[in-house]
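Read through the structure below, which is laid out as structure tokens, and then see the notes.
Every protein chain but one is kept in place in this view of the complex.
Residue numbering begins at 1 within each chain, and the chains themselves are lettered A and B in the order written.
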Amino acid sequence: MTGPDYLAALLLLAGALFFLAGTLGLLRFPDVYTRLHALTKADNVGLGLIVLGLSLQSGSWLVAGKLILIWLLVLLAGASVSHLIARGARLRGIPEWRR
Amino acid sequence: MPDLYHALTLFLLLNLGAGLWRVVRGPTAADRMLAAQLFGTTAVAILLVLAQAGGVAALRDVALVFALLAAVAAVAFVRRAWPQPEDEHDRP
Partner (left out) sequence: MQSRNPLRAALPLPRLLAFALVWWLISEGAAASWSIGVPAVLLASWLSARLLPPQRLTPSGLLRFLGFFLLHSLLGAVDVAQRAFRPARPLNPGMIDYSLQLGPGLPRVFMLNVVSLLPGTLSADLEADCLRVHVLDADQDNPAQLAQLEARVAGLFGLTLP
């Protein structure tokens, strides 16, 4: 393994850690709103780090650009979907958890 | 590097499986809908890692379509499959 390989491996592992955090939050957080926070944010950054690591490994600007495009698409979809779910949950009177 | 890719794929898959517990458990329809989000990001990550590991460029296109479909599925779910609030209030 060379220097860039180590950097890519580090990025991939960090991405995996954020996915784990997202899943933990999804399982442990107390209501649908806080779970949305955990899931969308941690997973988006996790995917971003994995995309960065893979871009380094691909050795091609074209593939790197395509990976970033896919990431942006997931971001856009995630933002719209989490807004829709949060808004729908409020409309249907799903209560928020308070400390 | 190939070992790392495969370990990463397995790890993400386990993540996805663990997240499904929330889908089964609920308790509200909104919680189950989080599955769309979970699949949208995790499956895309798995597909992209596999594309790089196996040198299969077509899997990146699958990831692209997956990202699109996850969004469409979630919107359809919220708009169509989720009972409207009026239905609940209309009941005596």
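Here is the rule we go by: a contact is a pair of C-beta atoms (placed from the backbone, for glycine too) under 8 Å apart; a residue touches a chain by one contact, two chains touch by 3 or more.
These numbers come from a predicted model, not from an experiment.
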{"item": "Chain not shown, touching residues in chain A", "value": "17-18, 21-22, 24-25, 28-31, 33-34, 36-38, 40-42, 44-46, 48, 62-63, 65-66, 69, 75-76, 78-80, 82-83, 86-87, 90, 96-99"}
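Everything that follows uses one rule, which is that only the chains that are shown with their structure count from here on.
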{"item": "Contact set on chain A toward chain B in their complex", "value": "1, 5, 8-9, 12-13, 15-16, 19-20, 22-23, 26-27, 32, 35-36, 39-40, 43-44, 46-47, 50-51, 54, 57-58, 63, 66-67, 69-70, 73-74, 76-78, 80-82, 84-85, 88-89, 91-94"}
{"item": "Residues of chain B touching chain A in the complex", "value": "1, 4, 8, 11-12, 15, 18-19, 21-22, 28, 30-31, 33-34, 36-38, 40-42, 44-45, 48-49, 52, 57, 60, 63-64, 67-68, 70-71, 74-75, 78, 82-83, 85, 88"}
